[in-house]
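Here's a structure for you.
With one protein chain removed, the remaining protein chains of the complex are shown where they sit.
Each chain carries a letter (A, B and C) given by its place in the written order, and its residues are counted from 1.
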Amino acid sequence: MNRYVAVVGPGEGATRLEVRLADEIGQRLAENNVVVVTGGLAGVMAAAARGARRAGGQTVGLLPGLDRAAADAGVTMAIPTGLGELRNALVVNSADGLIAVGGSWGTLSEIAFARRADLPVVSVCGWTVRDHNGNQVEVSTADSAEKAVTLLLGQLPRPA
Amino acid sequence: MNRYVAVVGPGEGATRLEVRLADEIGQRLAENNVVVVTGGLAGVMAAAARGARRAGGQTVGLLPGLDRAAADAGVTMAIPTGLGELRNALVVNSADGLIAVGGSWGTLSEIAFARRADLPVVSVCGWTVRDHNGNQVEVSTADSAEKAVTLLLGQLPRPA
Amino acid sequence: MNRYVAVVGPGEGATRLEVRLADEIGQRLAENNVVVVTGGLAGVMAAAARGARRAGGQTVGLLPGLDRAAADAGVTMAIPTGLGELRNALVVNSADGLIAVGGSWGTLSEIAFARRADLPVVSVCGWTVRDHNGNQVEVSTADSAEKAVTLLLGQLPRPA
Partner (left out) sequence: MNRYVAVVGPGEGATRLEVRLADEIGQRLAENNVVVVTGGLAGVMAAAARGARRAGGQTVGLLPGLDRAAADAGVTMAIPTGLGELRNALVVNSADGLIAVGGSWGTLSEIAFARRADLPVVSVCGWTVRDHNGNQVEVSTADSAEKAVTLLLGQLPRPA
């Protein structure tokens, strides 16, 4: 059975660096036969889907609305959910691990859900979280697409 | 963009006839480049996925639980939702039309959701619904896999 | 602990008879210390909430959208869900039993979900369902508000 990794991050507001990173992450995941799951829209989501598609990979986009046509063209399988922002939790439920590129409240909701469910998470250029005593709460970080993918895949169970 | 059709019906309790019909429906949908969406489990769902896969098609299984391994092997893309029976509504939201094979309360919930959303529905060997005056409430019916697929595809918008 | 009963049925399209029945059902449920759960909008939902409120009862309205102000004024507790039509399944999950007044596809989705979950259901002036052999599929029916409430409460476990 395939492994599924969600690539999450800002949509419209993504920076050029984040888009470039997400594109390469999508490509590298696809080269490792990983299905790329995204929220189906622009920015980091679109870039990850595009990179995966270029490498011949499969991508699923879980859309907040009911209109399939809202999906970015890179997505090979577009699923309108009608769940609004709750679909962030569905993105997490559908994945075996998460790579977050950049920071936003939506992205943080996905990291938090994933950590709550004990899924492996790697964050690139993202927000960091400190507890009440000022200690950083553990999320793996990477500073390149290559390292992010290697780090995450190392934490996933082997494909059956 | 591809068209997506959900094939729904009983799981474990499906009859041999329902399984045979679902298999052929899945195959015929795939031959028409339609992505087959199912609830990902046994019976009618598994048969539709298997038929589609045999024809080289794509299938998505939207699972009620959180364990991807619960998906039938015919499913090419298995999405654990963690939504329980609410995933029936997600199956409908993700589809452009619905073919129901056989009858059960779960199947009827999907038909009702689809009609509520004005999606085309074709029912094969299924339950029928009468209003308070005893008049049948309109759902298209077919008595073969071939007719079901032709009837449903005729009601979908052309692919872009 | 209180018992919770969902009263479901058409919104804007409800007939005068359905509204009158729903109002009395809401009142009788409240007189039996039952919390009335509805979809929070007009028609049967509003009438059931109004009847329950008049009798000093509690009502929860689970709204499809995100705007609490869309709730009918009879609802004592209005919960915007943002789930769209999926909130029909949430109405069922939140209830111990269901009384359906009148027929519509949305109403049928709630009956089907409830029967799928083995909740007691009583239908008044509603649609009926027949299996592939023409036999009626069992849902209790009643022809008055009083009988509907008595019939449903008789099928619920006693309050603790």
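What we mean here is this: contacts are C-beta pairs under 8 Å (C-beta built on N, C-alpha and C of every residue); 3 or more make two chains touch, one makes a residue touch a chain.
Everything numeric in this text was worked out from a predicted model, so none of it was measured.
Contact with the undisplayed chain is limited, among B:G13, B:G56 or B:G84, to B:G84.
In the complete complex, the residue from A:A42, A:L66 or A:L108 that touches the missing chain is A:L108. The hidden chain makes contact, of the residues C:Q58, C:N88 or C:S123, with C:Q58.
Counting over the whole complex, subunit B has residues 66, 82-86 touching the chain that is not drawn.
Summarising the interface, subunit C meets the missing chain with residues 1, 4, 35, 58, 60, 62, 66, 68-69, 77-83, 89-90, 93-94, 96. The omitted chain makes contact with subunit A at the following residues, 84-86, 88-90, 93, 102-106, 108-109, 112-113, 115-117, 125-132, 137.
One rule holds in what follows: only the chains that are shown with their structure count from here on.
Taking the mean of each chain's C-alpha atoms, the chain closest to the overall C-alpha centroid is B. Chain centres here are Cα averages; for subunit A and subunit B they lie 29 Å apart. Residue numbers of subunit A whose C-beta contacts span two or more other chains: 66, 82-83.
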